[in-house]
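Note that this complex is displayed minus one protein chain, with the remaining chains in position.
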Amino acid sequence: MTFSYNKMKEKLHTIIFGTDTPAGKAFDVMLIIAIIGNSLLVIAESVDSIRNAYGLLITALTGFFLIIFTIEYILRLLIVERQKDYVLSFFGIIDLLAILPIYFSFFLPQVRFLVVIRTFRLLRLFSILKMGRYIDESSQLLRALKASKAKISVFLFTMLFIIMLVGSMMYIIEGPENGFVNIPESMYWAVVTVSTVGYGDISPQTPVGKLLSSLLMIVGYGILAVPTGIISHELANTPKGVVKTKICQKCNTEANSQADRFCSNCGSSFGS
Amino acid sequence: MTFSYNKMKEKLHTIIFGTDTPAGKAFDVMLIIAIIGNSLLVIAESVDSIRNAYGLLITALTGFFLIIFTIEYILRLLIVERQKDYVLSFFGIIDLLAILPIYFSFFLPQVRFLVVIRTFRLLRLFSILKMGRYIDESSQLLRALKASKAKISVFLFTMLFIIMLVGSMMYIIEGPENGFVNIPESMYWAVVTVSTVGYGDISPQTPVGKLLSSLLMIVGYGILAVPTGIISHELANTPKGVVKTKICQKCNTEANSQADRFCSNCGSSFGS
Amino acid sequence: MTFSYNKMKEKLHTIIFGTDTPAGKAFDVMLIIAIIGNSLLVIAESVDSIRNAYGLLITALTGFFLIIFTIEYILRLLIVERQKDYVLSFFGIIDLLAILPIYFSFFLPQVRFLVVIRTFRLLRLFSILKMGRYIDESSQLLRALKASKAKISVFLFTMLFIIMLVGSMMYIIEGPENGFVNIPESMYWAVVTVSTVGYGDISPQTPVGKLLSSLLMIVGYGILAVPTGIISHELANTPKGVVKTKICQKCNTEANSQADRFCSNCGSSFGS
Partner (left out) sequence: MTFSYNKMKEKLHTIIFGTDTPAGKAFDVMLIIAIIGNSLLVIAESVDSIRNAYGLLITALTGFFLIIFTIEYILRLLIVERQKDYVLSFFGIIDLLAILPIYFSFFLPQVRFLVVIRTFRLLRLFSILKMGRYIDESSQLLRALKASKAKISVFLFTMLFIIMLVGSMMYIIEGPENGFVNIPESMYWAVVTVSTVGYGDISPQTPVGKLLSSLLMIVGYGILAVPTGIISHELANTPKGVVKTKICQKCNTEANSQADRFCSNCGSSFGS
């Protein structure tokens, strides 16, 4: 009995976490469909006309996905080694958030908006698809972003400073009568402007304010070049990944490039 | 009779599909003029004042282009080897869409708006001009785009996820009373914001909404750097074209351009 | 007499066209000040409150600059070899446009707006400053732009096509009742959207229109990466300029790079 239970557990593990077997693939595809369907349902439910016309169908499908995700959650709970680790892990919480709010909404209809949290489940797609063909590209992007972390920090800090400064100045120059009611509002305007979004809900009215805004726009425009240049430069310098790494057999240090002939940490030869 | 028909067919083929003979060139130029003229006609017709003033001229020109494109379509039908393949091909459908709606509109004036489909014919320009001097550049761009397909997919998926997430959150935070009437509407707002378009038809009103929007803008602003960096990086790594390189037979140095007649390294002739 | 006239002509030539002598430099600086002052005057004159307060000063300064530019024009006419060539040249016309409209406005006050054409004179700044330290950078930029001409053409053509297509479709989808009164107006909206400007004077109202707009925005957003990548790539491949060109003494062909040892056109050695 225990033996066959363990065997079943192992089999389930292959299906749920693996991607190589047909059953594992089928499970992934079905989960992707369920997650996307669930999200589309949340979207559809928010539209008055759809909710009024297909209210019953939406409730039925919500129940259906609820059952699927509940079963999935229980299965995951059963097969993982350390239940506590899974429950407290990022995806454990995400998986729980996909089902809990619906149970709540059955008893407390007024917190119905909590249901939107279900869309967080889309994050699972990253975890599922990461095991696919995108991992290489995705990780190259991530590494390029990580490598330029310091540069991007300096850039973000400078931008925050400019936003704070220009926001304060515009609050003084334009004042509450022109929509710049306080500094946070002014800073919001500065972000809207420097990011070139420009809603136009708040816009400068005085000549001095317009001049300062113009400067901010040109700066914001030019400053966009900086992160682009950084990423572009970093991508060019980031190795493609995965298949290309040589690892030192002595000290396990990764070679900096394929062309390296000796380990840069312990000096032992990589062989041919 | 059959012989001369085949000969004529062959000649027509050279004119319609070829670009090297003077007749082929003239046909291309005339077709380009007709396509652009036809599109300008569709544009002009949509303007009330022009339609009222030059209604007759527009009808006459529409008929004129209709005849030209009908003849062209019949000719293409006659000279291609497999009629069915052409009719069902992309350009076969485009060519048919350029004439069919007009015939419809003569009998069913109320579906007149179908006529706009005629502008799809502009796509033919790609097919005609592709045979010109732009093919090399165009295909280099296409190859760069193709090479970065996976990266761009990851990027688009991430953006879609952000749009969905922020859209849902803004629907909860701002609610229908501030213009975020449902999640699709909120997602539309998120696209308008993250792409830095910022119409201002919907904009956040609550402090929390403004804070979240500001974050989205800065992220959207920074995230623009990613596709730019990708394309830029990919372009740098994409070879210019297929036929491109001459190599010196003596010293193996690559010629700097096709126009070089002597090796810039050792001075030996490249031959004719 | 003739001799001294020629000598004076030569001297004037050095002053007006040269930049190396102190007098030539002083002339350039004065001309730059006059051109900028003249443009600021045009700007100031357009502001009602300034015109009302300082009307007389503005008229006086306008007259002053008119005299200066008239003298300059006559001097240029006198010292150039072929008067006709200068008058019909680009800068000849620009120089004339800087003075003619003012003379007109004295007799025909109602065409006063012609006076704005005077600002075209700012273009002279390019011609003056080009002879300064910016020539290298400027020409490198120009060469990079020229080198990517074909790619940019393909890009612009694709964008025009997208604008035309989406404009027509939005005209059908949204219609005149939502502000898309005709196709040119729709195309204007498409440009405003794809360039991420987003005034919000026209914006989609129907769900289908909003969906199509969202697609256009994401495309427009991504497509921005293309010209950036092209320029960035081209700049990296464009040699810095000026000092770096070797020219073949036999056939006058420019070397492709400093590293070339033989002329790539005629095969003769560049020497050491």
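For clarity, chains are labelled A, B and C in written order, and residue numbers in each chain start from 1.
The definition used in the following text is that contacts are C-beta pairs under 8 Å (C-beta built on N, C-alpha and C of every residue); 3 or more make two chains touch, one makes a residue touch a chain.
This is a predicted model, so every value here is computed, not measured.
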| item | value |
| --- | --- |
| Chain not shown: contacting residue from C:43, C:57, C:74 or C:96 | C:43 |
| Residues from chain A at the interface with the omitted partner, ascending | 150-151, 153-155, 157, 161, 164-165, 168-169, 171-172, 181-184, 187, 193, 196-200, 203, 207, 210-211, 213-214, 217-218, 220-222, 224-226, 228-230, 232-233, 236, 255-257, 260-269 |
| Absent-chain interface as seen on chain C, which is shown | 39, 42-43, 46-48, 113, 116, 119-120, 122-123, 125-126, 129, 133-134, 136-138, 140-141, 144, 152, 156, 159, 184-185, 187-188, 191-192, 194-201, 224, 227-228, 230-236 |
| Contact footprint on chain B, counting only the chain that is left out | 196-200, 228-229, 232 |
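The rule is simple: only the chains that are shown with their structure count from here on.
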| item | value |
| --- | --- |
| Two chains sharing the most contacts, counting C-beta pairs only | B-C |
| Geometric centre distance via CA averages, chain C-chain A, whole Å | 44 |
| Junction residues of chain A - those touching two or more other chains | 196-200, 228, 232 |
